[in-house]
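One structure follows; several queries about it will come next.
Note that this complex is displayed minus one protein chain, with the remaining chains in position.
Up next, chain A:
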Amino acid sequence: MTKQVQQLDRVIIRFAGDSGDGMQLTGDRFTAGTAEFGNDLSTLPNFPAEIRAPAGTLPGVSSFQLHFADHDILTPGDAPNVLVAMNPAALKANLGDLPRGADIIANTDEFTKRNLQKVGYDASPLEDGSLAEWRVHAVPLTSLTVKALEGFELSKKDAERSKNMFALGLLSWLYHRPTEATVSFLETKFAKKPDIAKANIAAFTAGWNYGETTESFSVSYEVKPAKLPAGVYRNISGNQALAYGLIAASVQARLPLFLGSYPITPASDILHELSKHKRFGIRTFQAEDEIAGVGAALGASFGGALGVTTTSGPGVALKAETVGLAVMTELPLIVVDVQRSGPSTGMPTKTEQTDLLMALYGRNGESPLPVVAPMSPSDCFDAAVEAARLAVKYRTPVMLLSDGYLANGSEPWKVPAAADLPDISTEFAAGPNDGEAFLPYLRDPETLARPWAVPGTAGLEHRIGGIEKADGTGNISYDPDNHDRMVRLRQAKIDGIAKDIPALEVDDPDGPGGGTRVLVLGWGSTYGPIAAAVRRIRASGGKVAQAHLRHLSPLPANTGEVLKSYDKVLLPEINLGQLALLLRARFLVDIISYNRVRGLPFKAEELAGVIQDVIDSE
């Protein structure tokens, strides 16, 4: 049977199943094949906080969405073209996101009366006509897998477990993905259990062959490789990129990395990743609590290490007092906040931008510090290096605001050469700085940073702490004027960093004064959906400018000027308008906020509608 091959420019697939069905692994492997093939891609895993919610229920549904294309793309895509539903719960939980006409590949073996009842279906939607507006491919994935594995010495349960590989094989056929990497991945993963490896490979191959022979699929699809800038690429998630960025920062600063951390979703993967790289002299310390994590990191910084702590919002709340101590003692420290839905425990696996004001102001006293936010998964690498640069150069704690979407999402990354990374090294104090004396709070006139004199340096013995310091000597001081001066000096040091960061760039094809009236501004992980929405507007002839803030404290020096050069400034945020509040107060600009706090990233189509409404208004 010859099958038709159709060319597509982009496809969005969502794998959905029970949290025990291996959907994240299936998605990861499809992603690896897609990256190897040379498409541009972007991924969005979405999983429950429960490790194993009751099987077959809606709370137990785990999904992985992948957008791949023959051109550069910015988001994991709004709505899937294909949904792989491993059970009725996966269908029900995801059908709302599925546009009419999309493909549904459903595992019919799981559409039993009991499973249907669990999620409130009276009749099977595969049979009652309710899915008539979609293209349904009813495939008995489980029984086909079991059948394909009949020759193996496996229990039925073990054989059934390979059904995700069957589904992966089928999808790999459907979209012409290369298979070698998955085969070698399975061989490596199950190196100690060769029978399981063989079974999984057999299931994968059976899925592929099923696609080729079944009449359920008459068409397969090709998405040509994307034309991306020349270079060596790899796929990388935000957490992995952030961990690599910290390692690179340690190398480029010539300082040993010390991570003090306490496990917390969605930041733990950074701890896991850094723990693997002891060859770089990295010390990872899993502390007894969040406070000890940051305390140990600060202690290591005092000793001359690059001290880092990684956490999410609830952990930042606990670390606040120690971060204040770092502000007071003016020591380098990197605090990574992988934001998640709050308040309190909130929705640990879901994303949000709601920690901005906490990062900026969530400490007692006037305690300014730089805040840096990456804008895509791979940008977490550069943002981490930048956070380290500021921490080391200005002797200050720096807050690095990632989020759950960046942390778990992935995209191809053009791998930089180590030689091209910035040198961010600094000098420790080596001798007296005031005649014969050493003054630990005598500042560099340019940066206002104080000397970093590490224990073991003879003649520079000094004491620091959380009590207010006398300007210069660093001795305890309760003098009113000295306190006022020190409060202002600490603020001036952070404000002065504005001279040392890039200006806010505006993407406006018509240039300033070119007639574009609306600027859409963003920060952090909303870059992708905003840029995709802006493309849509421009593709349909609309005029809109875009700017994206990477430094939230201090803001780039030209921020006010940029905001004031447009009639309208739209600011979408996954919070209730935290950055808008600041910009309104600081620049007296009537920002138009767009806020959704659903634990999910914005969709490009949604934002395009919002931008169009602003363009069309008055």
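As a convention for this text, a contact is a pair of C-beta atoms (placed from the backbone, for glycine too) under 8 Å apart; a residue touches a chain by one contact, two chains touch by 3 or more; residues count from 1.
Criterion: contacts and distances are computed from a predicted model.
Undergrad: Can you pick, from "2-oxoglutarate ferredoxin oxidoreductase subunit beta", "Cobalamin B12-binding domain-containing protein", "Cytochrome c oxidase subunit 3" or "Sugar ABC transporter permease", the UniProt name of the chain not shown?
TA: Its UniProt record gives the name "2-oxoglutarate ferredoxin oxidoreductase subunit beta".
Undergrad: Based on the whole complex, identify which of A:L95, A:V183 or A:V251 touches the chain you can't see.
TA: Residue touching the chain left out of view: A:V251.
Undergrad: If the hidden chain were put back, which of A:P194, A:G281 or A:G365 would touch it?
TA: Here the residue in touch with the unshown chain is A:G281.
Undergrad: Which residue, A:L44, A:V146, A:L460 or A:A604, contacts the hidden chain when the whole complex is considered?
TA: Of the listed residues, the one touching the omitted chain is A:L460.
Undergrad: I need the residue numbers on chain A that touch the omitted chain, in ascending order.
TA: Residues of chain A in touch with the missing chain: 32, 35-36, 38, 181, 225, 228-235, 244, 247-248, 251, 256, 258, 260, 277-283, 285, 287-289, 291-292, 295-305, 307, 321-322, 324-325, 329, 415-418, 421, 455-467, 475-476.
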